[in-house]
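Yeah, one chain of the complex is gone here, protein chain that is, but the others are all in their spots.
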Amino acid sequence: MVKIVGLSGSLRPQAYSNLALQEAAVRLKALGAEMDILDIQTLNLPFCSGGGDYPDYPDVERLRQSFNEADGIVLVTPEYHGSISGVLKNALDLMSFEHLSGKVAGGISVLGGQSNNNALNDLRVILRWVHAWVIPEQIAIGQAWQAFNSEGKLIDEKLSERFDRFAESLVENTRKLRGIY
Amino acid sequence: MVKIVGLSGSLRPQAYSNLALQEAAVRLKALGAEMDILDIQTLNLPFCSGGGDYPDYPDVERLRQSFNEADGIVLVTPEYHGSISGVLKNALDLMSFEHLSGKVAGGISVLGGQSNNNALNDLRVILRWVHAWVIPEQIAIGQAWQAFNSEGKLIDEKLSERFDRFAESLVENTRKLRGIY
Amino acid sequence: MVKIVGLSGSLRPQAYSNLALQEAAVRLKALGAEMDILDIQTLNLPFCSGGGDYPDYPDVERLRQSFNEADGIVLVTPEYHGSISGVLKNALDLMSFEHLSGKVAGGISVLGGQSNNNALNDLRVILRWVHAWVIPEQIAIGQAWQAFNSEGKLIDEKLSERFDRFAESLVENTRKLRGIY
Partner (left out) sequence: MVKIVGLSGSLRPQAYSNLALQEAAVRLKALGAEMDILDIQTLNLPFCSGGGDYPDYPDVERLRQSFNEADGIVLVTPEYHGSISGVLKNALDLMSFEHLSGKVAGGISVLGGQSNNNALNDLRVILRWVHAWVIPEQIAIGQAWQAFNSEGKLIDEKLSERFDRFAESLVENTRKLRGIY
């Protein structure tokens, strides 16, 4: 069974990033993946100080273990200032090669303004740096306020199809690259 | 008089990033700039939640005001996972166009391994996003442990010359772009 | 007087990139700049072979001289495969620091599909590499076929205002950075 960890890099209440992560998770589960959704809003994570151990923050271990046990990764980031959120980058900084290398990852970004790939490009290079695979399929949700309805459901049909393909690629290729059948 | 704010994005004690910021600051002061060095290790900053106000964290206001009053900016980042630190990105996320737009910035990165421009490239695009100017001169300090001596002084002569040119460019061009004489 | 060289990186007949360059040129002239528009469709340029001299291609010298004499640069690129065109990159490869360093540049990209900053980000880092300045203002023209009318005039008003600001920034800041009054 393919295990996939999901993490959204937004602390905003009712964040569109979290909705996007849910959209991905529903599809990934339907394709047979076991999902471990981390909620960064309830995790108590410190700022990364470069060192390895954070005895006062047991959630660092929780974060690392979830990524360690996963075959695949879904990262969702709000695009802040043309890149990924500091919150998400800091969570990645708290981990190292041993938690991320060889995993198969997919990236999703959420913007208030016009769609753009800046955050996803940076995320791709960052994940490569730790020797993760990043699937070619990626999703940039521009003007997020009109992509979802008031109940938090994705109403943009083209985006919905992109989520379908994203989830299919992530599950299928995680299987292939990790040899899970 | 040119006012320059300096910020290092490392929380590691005795961080090389902080030493690099000091190297820049000494030269900038010698060229007549008024320096405001923010110490991210003592500032009490929250994770950015996307909103504007952080009444429980007066240091957010301190951060914003320092950037607001500055003509120029020096940002130093450890390169973590092939990009800027989450700590630095989060500090930038806590600010917006009004604090950063039109400022003249220079970037410095510090790596344990081989020198590389990943973090500086990302930083350049991020600063452009908020309509800051980024000077062409930039410094990537690879294998930082052999660039400084045990007293924290820069001992690599080529790097020292790069710092000289970096500081000269930042002061001279901040004057030009901001019309300060 | 501010001298600005303009180059579009498209060989497509009636290229939108050329129209975009015209839009910029009209505004730059109105602001008092002397424009030197190079037409890459009539220039006879070789593929860059890494060496310095191209005696069989006098247009290489023409290209280099135009950039050499310029204070400012406007580069327009079609976005091909998420980056600048090979045609434009090759023209830049034919030049070196001496032709590009210290110049003040602005970038414009043109896409058939949705607007995106990939080509402009790459262009920014490339120009930095040769120590040119790149103004914060940049223009990504998505779905170019509906931005211009059948006579090749820009009909998108928001874009038109972006061109205004782009031209103003390029002229004003070229003056400042190059000390031209």
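Chains: A, B and C, in written order; residue numbering restarts at 1 for each.
Here is the rule we use: a contact is a pair of C-beta atoms (placed from the backbone, for glycine too) under 8 Å apart; a residue touches a chain by one contact, two chains touch by 3 or more.
Computed from a predicted structure; not experimentally measured.
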Over the full complex, note down every shown chain the hidden chain is touching.
-> A, B, C
By the document's definition of touch, the residue of C:11, C:30, C:155 or C:180 touching the omitted chain is C:11
Any idea which of C:4, C:76 or C:92 touches the chain not displayed?
-> C:92
By the document's definition of touch, the residue of C:60, C:130, C:147 or C:170 touching the omitted chain is C:130
Across the whole complex, the chain not displayed is touched by chain C residues 10-13, 15, 47-51, 78, 80-93, 118, 122, 125-126, 128-130
Contact residues on chain B toward the hidden chain run 82, 114-118, 121
Residues on chain A facing the left-out chain by the touch rule are 101, 121, 124-125, 128, 131-138, 173, 176-177, 179
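What we mean here is this: only the chains that are shown with their structure count from here on.
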To bring chain A onto chain C by a C-alpha fit, how many degrees must it turn, rounded to the nearest 5?
-> 180
Chain A and chain B, separation of their C-alpha mean positions in angstrom = 28
Between chain A and chain C, what is the separation of their C-alpha centroids in Å?
-> 37
Flagged in chain C as touching 2+ other chains are 121
